[in-house]
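With one protein chain removed, the remaining protein chains of the complex are shown where they sit.
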Amino acid sequence: MAKSSSNASQSGMTTHRIEALTDGIFAIAMTLLVLTIELPEMAKGVAQIGLHDLLIEQMHMLTSYAISFIVLAIFWIKHHQQFYFIKRTDGKHLWINIFTLMFIALIPFSTSLRGDYPDDWVSAIFFGSNLLILGMLSLLNWIYATQGHRLVDPNLDKQHIALNTRIGAVTPLVALLAMGVSIVSPQMSSYIYLLIPILIPVVQRRSRRTKGD
Amino acid sequence: MAKSSSNASQSGMTTHRIEALTDGIFAIAMTLLVLTIELPEMAKGVAQIGLHDLLIEQMHMLTSYAISFIVLAIFWIKHHQQFYFIKRTDGKHLWINIFTLMFIALIPFSTSLRGDYPDDWVSAIFFGSNLLILGMLSLLNWIYATQGHRLVDPNLDKQHIALNTRIGAVTPLVALLAMGVSIVSPQMSSYIYLLIPILIPVVQRRSRRTKGD
Amino acid sequence: MAKSSSNASQSGMTTHRIEALTDGIFAIAMTLLVLTIELPEMAKGVAQIGLHDLLIEQMHMLTSYAISFIVLAIFWIKHHQQFYFIKRTDGKHLWINIFTLMFIALIPFSTSLRGDYPDDWVSAIFFGSNLLILGMLSLLNWIYATQGHRLVDPNLDKQHIALNTRIGAVTPLVALLAMGVSIVSPQMSSYIYLLIPILIPVVQRRSRRTKGD
Partner (left out) sequence: MAKSSSNASQSGMTTHRIEALTDGIFAIAMTLLVLTIELPEMAKGVAQIGLHDLLIEQMHMLTSYAISFIVLAIFWIKHHQQFYFIKRTDGKHLWINIFTLMFIALIPFSTSLRGDYPDDWVSAIFFGSNLLILGMLSLLNWIYATQGHRLVDPNLDKQHIALNTRIGAVTPLVALLAMGVSIVSPQMSSYIYLLIPILIPVVQRRSRRTKGD
């Protein structure tokens, strides 16, 4: 099926294959996140402390895990929404996606930094930078693909393109906000990312209202 | 193929994609479980003890591994049976599934807690809560999808829907039972989960008998 | 596509889905094997020893890695050859496959035991038992599916069925041989498994010759 597309005959690469690799890397990164909360057990010296206290102490790790999992899920959803409209690929587009994957695969490391150094603003800035770069690459992916309808259907609605560009700006802006907050309170900055799933529907609704006017 | 469904054109998301991500996360979580039994080798100090004694000591870890693997396999089977009938998805349904994945990916951590603290009721309650939440999310997934035939075929048999709801209640109830038992005997509580593959066919058979009356 | 098979409508499960989960677990188990040769770096105390000596010391770990990788690849090939002919599944068949997956996912642990205790016959017996059980489950999978043409095409050649049964007996027999050798020389026993890729073509060729007579 993928083998019949005329674009693929030039580069030997279809969007289908990029999607398959991306799905794999998302699934693995989301599952590897769990290793970021396993460390305490490995240091056997802590066996004297009761498990109850240990788990309470680790609670911020469980929170980091949950936040990173949700953030990765949002990127995964956005990725599929973009690729639903992207019909072709080319060399530059392929590399935008490979760099995206590189920073997706880095999320378990950034999360483990947050979990190990919850009160340190350096870890908060590192995590925020990871998300900022991811958000910008995701936005770049959309802008590059839709500019002059380069890799999308020539009939794709311009308003739809603009809406998705606006949605794509949410994550980078929230990451910048969280990095600002982390100077004051590294701990609190983690929760700022939960604004992403809240703000995206807001942007969508406002846009629909405007359209209705 | 997935790209032609009319529902997908609105959300950019098909059940096909959720199933692919879910399959990936199940496969990885089931394979990562094995890391929960590798810890003793990592602490090189134990090299003095004979391997034979070490393996006997670790036997409860192998048991934890096997039980968690079987439980994940049951959830995987149930997931596919549900999605065999679920034809569409929507925003809420997508998030029910993302939270399900979050607690599936957490199972290797819960299992390693059980393996490291086999006699501690806190680890048994943690593991039980993980399964209770998973079971309830799975049940919610089915109820949400079938209520008013929201995401399933409009002709799907009501008796079939009711049967699957009853089957979906087995895991949460067994998890509650296991958590109760864990107050008395944390070790024994692990084996309670083996009731799940025993009880599901019982519920199915009873339902078929009733139908035959 | 998978959703139209008449058997699947009863169990909600197709061979296609089992194959996808199996492919995932094979890919992950084969890649996780590499973690079995990472341990020395983690124990930072060894940094004083030169890397050159460390790698030579670790050579048996690289060998264990290569042997386990090849053995898993052989099981993967055999699995696909079996499922090429298996057209349906049922409850018992599903559970034979889930137990197969459980012992495939265990291979990285067995390999790390071999790597950590190369001179210990206990680790050799553990590894051999893992392969013996895998080999027997794989054979059982084929016998169960082909008995009375239960899950295969009714026209599938009986000689072909018998040949694959004979090929399926190679791995369990080699595993038993290796376990026997391990009593005398645990180190040497690892290399016995390389008989599997050598013996399978021999069985195939002999069978073809017999047919030609």
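First chain written, first letter: the chains are A, B and C, and each begins at residue 1.
Keep this in mind: a residue touches a chain if its C-beta (ideal position, glycine included) is under 8 Å from a C-beta of that chain, and two chains touch if they have at least 3 such contacts.
Just so you know, these numbers come straight off a predicted model, no measurement behind them.
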Next item on the list: Give me the visible chains that the unshown chain touches, in label order.
Entry: A, C
Margin query: Just to verify: which one of A:Ile98, A:Ala162, A:Ile183 or A:Val202 makes contact with the chain not shown?
Written below: A:Ile98
Margin query: Can you say which of A:Val34, A:Leu113 or A:Ala175 touches the chain missing from this structure?
Written below: A:Leu113
Next item on the list: Would you mind spotting which of C:Ile37, C:Met102, C:Ala124 or C:Val152 touches the chain that isn't drawn?
Entry: C:Ile37
Item checked: Where the missing chain touches chain C, by residue -> 1, 23-24, 26-28, 30-35, 37-38, 41-42, 44, 50-52, 55, 65-66, 69-70, 73, 76-77, 80-82, 84-85
Notebook entry, point to check: On chain A, what residues meet the omitted chain?
Noted result: 3, 8-9, 11-13, 17, 20-21, 24-25, 27-29, 32, 35, 39, 42-43, 94, 98, 101-102, 105-106, 108-109, 112-113, 116-117, 120, 122-123, 126
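Please note the rule applied: only the chains that are shown with their structure count from here on.
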Item checked: Chain centroid nearest the full-protein CA centroid -> B
Item checked: Centre distance in Å when chain B and chain C are each reduced to the mean of their C-alpha atoms -> 26
Note to self: Just the number, please: Cα centre separation of chain A and chain C in whole Å.
What the structure shows: 36
Item checked: Residue list for chain A, restricted to those that touch at least two other chains -> none
